[in-house]
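What you see is the complex with one protein chain gone and the rest in place.
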Amino acid sequence: MTRVSMRVDGVTYTDEVEPRTLLVHHLREALGKVGTVVGCDTSNCGACTVHLDGQAVKSCTVLAVQADGAEVTTIEGIAEPGGALHPVQKAFHEMHGLQCGYCTPGMIMASIDLLKENPDPSDAEVREGIEGNLCRCTGYQNIVRAVQQAAGEMKSSSAGTAAPETTGAQA
Amino acid sequence: MIPAAFEYVRPTTVDEAVQAVAEGGEDVKIMAGGQSLIPVMRLRLAAPETVVDLGRVAEMRGVRDEGDALVIGAMTTHAEVVTDPLIAQHAKLIAEATETVADRQTRRRGTFGGALAHADPAGDLPAVALALDAQMVIAGPSGRRTVPASEFFVDYLTTTLDEGEVLVEIRVPKLAGDWGVRYEKFNRVAQAWSIVAVAAAVRRENGHIAEARIGLTNMGPTPLRASATEAALAGAAASPDAVAQAARSAAEGTSPSSDLNAQADYREHLAQVLTRRAVATAAGL
């Protein structure tokens, strides 16, 4: 067992883990962060996407021990503390960017990462930006709309300053 | 799935890493970004006794300019490679190919050196390293040695890395002169491995192609150079016809495999088409 300490959605947790424990299993089973889910074995589906030190990663392809000392943000940590949704969460709702919702946490986390890098993506850029996330329900069109709508809102609300990673920068 | 249990070591220097590998027992695996190794361990295709994680070896990360060459730390992530200004200026082919690797999340963790050491014939970067005549700097118990890319890739998933050795950095000679580059990748869905891909760097001089370097991805157990095409292009007119003519020999000397996505003869055909396209684009045609 190895001692690991990480800050997840603003709270620091210290635990003993087996080195083989995947970050996603640590989040779900030790920390109760069940909003992040597992969809495959091969790093293809992206359902488990979280932010590790501000960057989107597939938490099924990171060991918990590798996240020692890191800052992890999950789908449960992106809304404002008061409950106001992140613009990307809002846009997924508004544009019907989800059906069963299983891919949604990963899809939202990947989309936020994309928008940080490219605040005004074209249709094709959104599609490429979320190529690592599979959805079986939506055919993606409304997800693409949602990401573009969120981009618009984030641009108008941040007015030139980059929105901080974990806050929702509401208009 | 969950990997089988293993011992975990996290060195912070190359020396520590080499030592950890030496002490890791019979079946030790070196983990770079983990983006292939962890899935393989989850599927229990690999069940190492010890995993040596290079993630905290700071000296293995980053890109530096050494005059006639760039030196890329093996632990430099794909995402860093894609945005690195030195690579953009002196080794654009690497950036272009790296952009096509997997997906955004995987590129955040996966590393340049890990991809080379993994030596997956369908991986994009070995053929690029080969085309650019990269030099692999390897650390081991008896010190460092440098191996050219042409000798580094030995077989399917196998390199010249000996037991106990770690790939530390990659020296990439800068391209001098008027070079154009192109990585032409062919796959069925966006995040998939290459069925076939072609890495081309072409130097033009006075309306002619002075020199072409062409690396082939997934045309055999190791990355290959399209030597016959390179020879045919040297001094050829920079015209679509000449390029097409030269590209017809792109599959010479290759031994591609057959799988779900392509049988060997189709791969040979693809190598020709993609070489034509890659060279034409690199030559600005």
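For reference, chains read A and B in written order, and residue numbers begin at 1 within each chain.
The working rule: a residue touches a chain if its C-beta (ideal position, glycine included) is under 8 Å from a C-beta of that chain, and two chains touch if they have at least 3 such contacts.
One rule holds in what follows: contacts and distances are computed from a predicted model.
Colleague: Name the chain not shown, per its UniProt record: "(2Fe-2S)-binding protein", "High-affinity branched-chain amino acid ABC transporter permease LivM", "Aspartyl/glutamyl-tRNA(Asn/Gln) amidotransferase subunit B" or "Carbon-monoxide dehydrogenase large subunit"?
Modeller: Its record in UniProt gives the absent chain the protein name "Carbon-monoxide dehydrogenase large subunit".
Colleague: Quick one: say which of B:19, B:150, B:239 or B:257 touches the chain that got left out.
Modeller: Result: among the candidates, B:257 touches the missing chain.
Colleague: Of A:47, A:70 or A:154, which residue touches the hidden chain?
Modeller: Of the listed residues, the one touching the omitted chain is A:47.
Colleague: Tell me which of A:6, A:31 or A:108 is the one touching the absent chain.
Modeller: Missing-chain contact among the listed residues: A:108.
Colleague: Residues of subunit A in contact with the chain that isn't shown?
Modeller: Those residues of subunit A that touch the unshown chain are 18, 20, 25, 28-29, 33-42, 44-45, 47, 74-76, 79, 85, 89, 92-94, 96, 98-105, 108, 123-124, 126-128, 130-144.
Colleague: By the contact definition given up top, give the residues of subunit B that touch the hidden chain.
Modeller: 1-2, 4-5, 27, 29-40, 43-48, 101-102, 106, 110, 113-123, 156-159, 161, 167, 186, 188-193, 195, 257-263, 266, 269-270, 273-274
We take it that only the chains that are shown with their structure count from here on.
Colleague: Just curious, how far off is subunit B from subunit A if you go by their C-alpha centres, in Å?
Modeller: Inter-chain centre distance comes to 29 Å.
Colleague: For subunit A, which residues count as touching subunit B in their complex?
Modeller: 2, 18-22, 25, 41-44, 46, 49, 52, 55-58, 60-63, 65-66, 110, 113-114, 128-133
Colleague: For subunit B, which residues count as touching subunit A in their complex?
Modeller: Residue list for subunit B touching subunit A: 1-8, 10, 34-35, 38-39, 41-43, 51, 53, 55, 79, 102-106, 108-109, 190-191.
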